[in-house]
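There's a structure below that I have some questions on.
One protein chain omitted, others in place.
Every chain is named by a letter (A and B) in the order it is written, and numbering of its residues begins at 1.
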Amino acid sequence: MKTQNTIPKIVLTAIAIFVTILALFPLLWVIIAGFKEKTEVLATPFRFFPEQWRVTNYTDILSDAVFQQAMLITFGGAIVFAALTLLVNASAAYAFARLEFRFKGAIWLYVIMTMFIPGMAILLTSFIVVTKMGMLDTMGVLILPGIASAGHMFFMRQFYLNIPQSLEEAALIDGAGRIKIFTGIFIPMSFPVFVIVGIGAYLGYWNSFVWPTMTVTNIDLVQIMQYLYTFRSERSSEMGMLMAGSALSALPTIILFLIFQKYIISGIKISGLK
Amino acid sequence: MKKNWSQDNLSAYVLLSPILILLTIFVVIPFFYAIRVSFYDWSFYQESTFVGFRNFYMVITDRLFGEAVMVGLKFALMVVPSTLILAFLFANIVKGLGSRMASFVKTSVYIPTIISGIVASVIFVFIFDYVGGLANYVIGLFGYEPKGWLADVSTALPSIVAPAIWLGFGLTALIMLAGLLDIPENYYEAADLEGAGAFAKMRYITIPLMRNIFLFLMVTGFTANISQFELSLVMTNGGPLSVTTTPNLYIFNHFRNDVMVGNSIAASLLLFLVLGSISAIIFKVLNSEKAVDG
């Protein structure tokens, strides 16, 4: 396998680097376009780098109070959302993976069934439900509806199924309760799967815009994608600022990803598709 | 286990109650509500009248709905196989790299996956801009006239396929890589002893052992992409004509424009049947695999 009759490593490396650059190119372009004058973003002929590097787009959008607020509130919301997603779905995942209880089959069916309900079908009726609950224009309406997720639960259950029974048996003999075992043994072991589900939940929250657009009017609660979408249509001539805003909006996610990348990339293995 | 039943019951219900309550309020009730509404002529200001299957009939006989479903299929059929093939080739390349290089490459290609549909759309709208966009600059270098990528009926759909591939490529490649690395090296060594070439190894070892991964990626990719709508909403708003109106965009547009919303809800429920059965298949595949494993 090593060298004979295969392509030389240098060629492989070159191809890999080329693909990597290609994958990162759109992102690099948007970051760099953020340094351009607004008329320069789409200037002809095409130029990758700005004639003159200027930071005004970045400073302008960063000093826009609505943008700041949107970044902060979306980030805060996403973190809370991810934490609650882990808690709610991991509890259920543990119960399904390890406990025997009455109606287990029926409850399982009930939960899994929701995985097949498309969001678009319940968009309007969910809106009516949250309105009736008086939740419009609150953080609750942004966070609560998406927390429970059969998909995430299912994924975590797979993980728990693979944890050896012997681990908890000792604790059971010592008389520890099931919930204690969950919080004391399973949660600490869940780090790799929590990183994956947590980032997934974070992304789902951070990137959403249809639901916030419908449920949030209050300028203090505007979410970042909602902000960008509106910015794009209403200040269409401010292209440099739009580029800068788009680049900045991706930044927290990229930083988070880089922090946890080791676990995410190895986590892809444990998603276990053998 | 049996002796702990009563104890487990209580713990289980405590652990399950959050997910059950939340799913019931935010998914199940809206779902049954939606089913009910789809049988009514619902206009908010007047008494709703029961219309039976009329909403469904209207949707099925709407030429645009059929077209939207076709657009969704075409879109998925363009995105999924190309992503899979590119990712498979790339994963094989990465596998042959040194570990330092490989980890850098893995991190980098994954990054686009975390970019939102909105930001991706914004970027690609600029890339496909008629006057100052990169795409027209590049074809200009080869002496071609500028194209209206997003306005031309023949190029619009491929143009929104590009960001979809970009977004999906990284994760797909890494899943493939994980699968490749799971194949024991001694299979290849044995093949080497028999004098098998690279192609034969691919044909007789790699591909068969990756079958489940391909299947999984195909089915998840297909469901994800047939329900795509952010890209076409932001980049083309479904145009030109309706060549980029995906099923979900069709529903969303009806929801926004129609006086009576029963129609759009009926449409989404019909789509639910299609997507739901596809998801059910994925689930079945996955669940059986895991049940054996676990």
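Just so we're on the same page, contacts are C-beta pairs under 8 Å (C-beta built on N, C-alpha and C of every residue); 3 or more make two chains touch, one makes a residue touch a chain.
Everything that follows uses one rule, which is that contacts and distances are computed from a predicted model.
Novice: Among "Multiple sugar transport system substrate-binding protein", "Biotin carboxyl carrier protein of acetyl-CoA carboxylase", "FeS cluster assembly protein SufB" or "Assimilatory nitrite reductase (NAD(P)H) large subunit", find the name that the UniProt record gives to the complex chain excluded from display.
Specialist: Options "Multiple sugar transport system substrate-binding protein", "Biotin carboxyl carrier protein of acetyl-CoA carboxylase", "FeS cluster assembly protein SufB" or "Assimilatory nitrite reductase (NAD(P)H) large subunit" considered; the missing chain's recorded name is "Multiple sugar transport system substrate-binding protein".
Novice: Please work out which displayed chains the absent chain touches and list them by label.
Specialist: If we consider the entire complex, the absent chain touches A, B.
Novice: Which positions on chain A touch the chain that was left off?
Specialist: 39, 44, 102-103, 105-107, 109-110, 124, 127-129, 131-138, 210, 213-215, 217-220, 229-230, 233-234, 236-237
Novice: Residues on chain B that touch the omitted chain in the whole complex?
Specialist: Looking at chain B, the ones touching the missing chain are residues 20-21, 24-25, 28-29, 42-46, 58, 61, 63, 128-131, 146-153, 237, 239-242, 252, 255-257, 259, 261.
What we mean here is this: only the chains that are shown with their structure count from here on.
Novice: Between chain A and chain B, what's the gap in Å when you average each chain's C-alpha atoms?
Specialist: Here chain A and chain B have centroids separated by 16 Å.
Novice: Across the complex, what residues on chain A touch chain B?
Specialist: 1, 5-6, 9, 12-13, 15-17, 19-20, 23-24, 26-27, 29-30, 33, 41-46, 87-89, 91-92, 94-95, 99-102, 104, 107, 110-112, 114-118, 120-126, 128-130, 144-148, 150, 153, 158, 161-162, 177-179, 182, 199, 203, 206-207, 209-210, 225, 228-229, 232, 239, 242-243, 246, 249-250, 253-254, 257-258, 261, 264-265, 268-269, 271-274
Novice: Looking at the complex, which residues from chain B come into contact with chain A?
Specialist: Residues 1-2, 4-5, 7-9, 11-16, 18-20, 22-23, 25-31, 33-34, 37, 90, 93-94, 96-98, 101, 103-112, 114-120, 122-124, 126-127, 129, 131-134, 136-137, 140, 163, 166, 169-171, 174-175, 178-179, 181-182, 185, 188-189, 192, 197-198, 212-213, 216, 227, 230, 234, 248, 251-252, 255, 261, 264-265, 268-269, 271-272, 275-276, 279-280, 283, 289-290, 293-294.
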